[in-house]
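Note that one protein chain of the assembly has been removed; the remaining protein chains are unaltered in position.
The block that comes next holds subunit A.
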Amino acid sequence: MTFPEFFAENWTDVLDHTVAHAVLVLQSLGLAVLIGVPVSVLTYRTGAPRAAVLGVAGLLLTIPSYALFGLLITPLGLGSAPSVVALTLYALLPVVRNTIVGLRELDPAVIESAHAMGMGRMRVLVTIELPLAWPVLLTGLRVATQLLLGIAAIAAAVNGPGLGNLILDGLATAGTPFAVYLTIEGVAGIVLLAVLFDALYAIVNRFTTPGRLGA
């Protein structure tokens, strides 16, 4: 059986796994943003708390992924839950770091002007600071997405969803011709998603950063 014949037979499986993979990554990214951005906003002006947040987020990234997924089985069981949690933890560093850097890099004169115009603290944050930090934040999301697309393949090891299942099946049936086909399908799916997401980010960036186009 050639690869095209094999693919023709199981392409629906590949498609399902690809969609599940993308959903898993997006869920984790969403959670990382929901946690990471508020934490960054609360700590970016401070000294020690900011350093602590960045330190913890950095530390999380150094835990070997296989180990982290495994460790989470105890509290969370198998399946989606440990997968989403583990990926969220990995996404935190790029999200938090870029949010903090983006907010701290802003021209203090612009922020002071906003206050001097009579904007309240919250309004300055939402209408001035975050929009201005957005390009840097977006870069953080882009990095986090690429990172998660790769690591998400490990989710299959804890019965999680995604293209990792194809790769894992391939490894389990090593020696048979199908093993290679399955692995290729898994890897190709991840690469395809990476390219798609990157294009998407480029488009989002292009259309959400006014005033920088003329720069």
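Heads up, the rule we're going with is that contacts are C-beta pairs under 8 Å (C-beta built on N, C-alpha and C of every residue); 3 or more make two chains touch, one makes a residue touch a chain; residues count from 1.
Just so we're on the same page, contacts and distances are computed from a predicted model.
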{"item": "Which of \"ATP-binding cassette domain-containing protein\", \"histidine kinase\", \"Multicomponent K+:H+ antiporter subunit F\" or \"Molybdopterin synthase catalytic subunit\" matches, in UniProt, the chain that is not displayed", "value": "\"ATP-binding cassette domain-containing protein\""}
{"item": "Per the touch definition above, residue among A:Pro38, A:Gly58, A:Gly77 or A:Gly120 touching the missing chain", "value": "A:Gly120"}
{"item": "In subunit A, positions touching the absent partner", "value": "107, 109-110, 112-120, 128, 131-132, 209-215"}
